[in-house]
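The structure appears below as structure tokens.
What you see is the complex with one protein chain gone and the rest in place.
Right, chain A next:
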Amino acid sequence: MKTKKIGIAVLILLLIVAFVAYNMYNKPHVNVSETSSDITITAAEILNDFTADETSANAIYLEKIIEVTGVISDIKVERQKGIITLKTNDDFGSVLSNLSDEATKDISSLKVGQTVTLKGICTGYLMDVILVKCEIIND
């Protein structure tokens, strides 16, 4: 009787462990549109932070959800993904925002010269600050 009880307890425990492990393995990606942004900033400010000191800017911005506002200087779609370039004061650098699949569908609502707020995940700085999985935020 006692061994049976222990057996059942062990079985339940194993099931819980398996369930937790399975869920961890299939953990979903961060949902950008449903997560509140960590940092709200303008395109010029974030680029300036990266050009001034890349290492410390990396520590502040990388993998954070950033809401960035700027004027659109270029719109294009490459490999079915929308890419919005936000203008800055810098001659060479800008903020390159790679839209999510959902946001790419709404890309026609955007125009060059328009001020827009995008929310995405910052992955770093090359010539430009790179944001991925961006959503278009409507005011």
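Please note the rule applied: contacts are C-beta pairs under 8 Å (C-beta built on N, C-alpha and C of every residue); 3 or more make two chains touch, one makes a residue touch a chain; residues count from 1.
Following the convention adopted for this analysis, contacts and distances are computed from a predicted model.
A.B. asks: Going by UniProt, what is the name of the one chain that was not included in the view, given "Carbohydrate ABC transporter membrane protein 1 (CUT1 family)", "Electron transfer flavoprotein subunit beta", "Zinc transport system permease protein" or "Lipid/polyisoprenoid-binding YceI-like domain-containing protein"?
C.D. replies: The chain we cannot see is recorded in UniProt as "Lipid/polyisoprenoid-binding YceI-like domain-containing protein".
A.B. asks: Mind pulling the chain A residues that touch the left-out chain?
C.D. replies: Residues of chain A in contact with the hidden chain: 24-30, 54-55, 58, 62-63, 78-79, 81, 83, 91-92, 96, 98, 123-128, 130, 132.
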